[in-house]
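See below for the structure under consideration.
Every protein chain of the complex appears in place save one, which is left out.
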Amino acid sequence: MSVDHVLFIMAMAATISFAITGVLAVSERRVDFFSAVVLGVITAVGGGTIRDLILDVPVFWANDLSYIRAAVLASILTFVAQAFFSRPQVFKLILYIDGIGIALFGVAGAVKTAELGFGWPVGPLMLGVITAIGGSLIRDVLSGRKTLLMTDEVYAVPVVIGCLVTLVTLKFYPDLTSEAMIAGTVIAFSLRASAIHWSLRLPSWFTTQPHDK
Amino acid sequence: MSVDHVLFIMAMAATISFAITGVLAVSERRVDFFSAVVLGVITAVGGGTIRDLILDVPVFWANDLSYIRAAVLASILTFVAQAFFSRPQVFKLILYIDGIGIALFGVAGAVKTAELGFGWPVGPLMLGVITAIGGSLIRDVLSGRKTLLMTDEVYAVPVVIGCLVTLVTLKFYPDLTSEAMIAGTVIAFSLRASAIHWSLRLPSWFTTQPHDK
Partner (left out) sequence: MSVDHVLFIMAMAATISFAITGVLAVSERRVDFFSAVVLGVITAVGGGTIRDLILDVPVFWANDLSYIRAAVLASILTFVAQAFFSRPQVFKLILYIDGIGIALFGVAGAVKTAELGFGWPVGPLMLGVITAIGGSLIRDVLSGRKTLLMTDEVYAVPVVIGCLVTLVTLKFYPDLTSEAMIAGTVIAFSLRASAIHWSLRLPSWFTTQPHDK
């Protein structure tokens, strides 16, 4: 299986999982069908779109509409079956799917950036993280939610670590692209899954202590 | 009259109407002259700018500053004559002007995208909608207003339908660009105007029912 093939499957799985969690996130509030689909699609392809704009390459969904189609279909399905998805057990499962999504997107974004030789090593790390969480950030801003940057959830940090694992591996073993991506993705997801399972929060020494007025 | 000519007049009329409604939207809050003009201009050219960045073509106002000039002048006029524009009858009129603007911008954006062969047919539809409502979304986010995606107003859906009419017409009659654009614009505006006139809201079956805590 070629690297391109692996990249495509990873991106497609991540796209679907992001659209689902995107629609669920905004459906806590009153939101109409059209807005739900728009926000689901933005969650799914927004991060990769920002990455491609910064890389100055064609946006990844322009020449292969399967990403957009998958995001639209997943968003519609989630909107229709929202009652099902809101059940506690299902919601928990969705959190894990979302964890797979950020791991996949982050590592795939970092590798795409690295292959273009863009700003190594800071560029791939930054654009990997943007690929993973950029769509969620846009969705939260447009829907008036607090962005994940302002919560103490262990969400972006696993992506950072997973991308670092992949990039360090690629630096020393440039030929092992698939293996480096799998390692980074597994580690990012494991960390995120641990945070979900044990309800881990970022420790307080990792967080500013606002000066009281 | 050539297609380019039609496109230019449509875009100019939409630009002015957007700047006016942009300034009025934020002048409900305290906002200074500079911010009002900035937000008016962003409302007017923001959507088309995002479209052009995604299409990777030069932004439409760079080589023809008449758009920016029109937006700046309309914003200044609206700021100065705000008391006039805030009258109920005038405000109602403004809502209709805004409706013309989203119809014009959406269809013109969809056609520009289609002519570039970008991601047909999903690309033209998405970028048409972004052209129409993107500037308003940026303005709302920057001014701390609830974005129109989170209201039950019938605002973006008419644009979607108008763009679909234009795109379907173009698919079967590729030579009738002007006619397809006029049809789509008229239909989008008619739907939006009906929503304003009869105070239509999106039906509740079209909207998520948030699960109460």
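Read from first to last, the chains carry the letters A and B; within each, the first residue is number 1.
By definition in this document, contacts are C-beta pairs under 8 Å (C-beta built on N, C-alpha and C of every residue); 3 or more make two chains touch, one makes a residue touch a chain.
Keep in mind the model is a prediction, meaning the values are calculated, not measured.
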Touching residue (missing chain; options A:65, A:157 or A:186): A:157
Touching the hidden chain, out of A:6, A:65, A:90 or A:141, is A:141
In the full complex, which residues of chain B touch the absent chain? 26-36, 38-39, 41, 49, 53, 56, 58-59, 61-63, 65, 68-69, 72, 79, 82-83, 86, 141-144
Touching the missing chain, which residues of chain A? 53-54, 56, 118-119, 122-123, 126, 129, 137, 141, 146-147, 149-150, 152, 156-157, 160, 202, 206-211
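Note that only the chains that are shown with their structure count from here on.
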Turning chain A onto chain B with a C-alpha fit: angle in degrees, nearest 5? 120
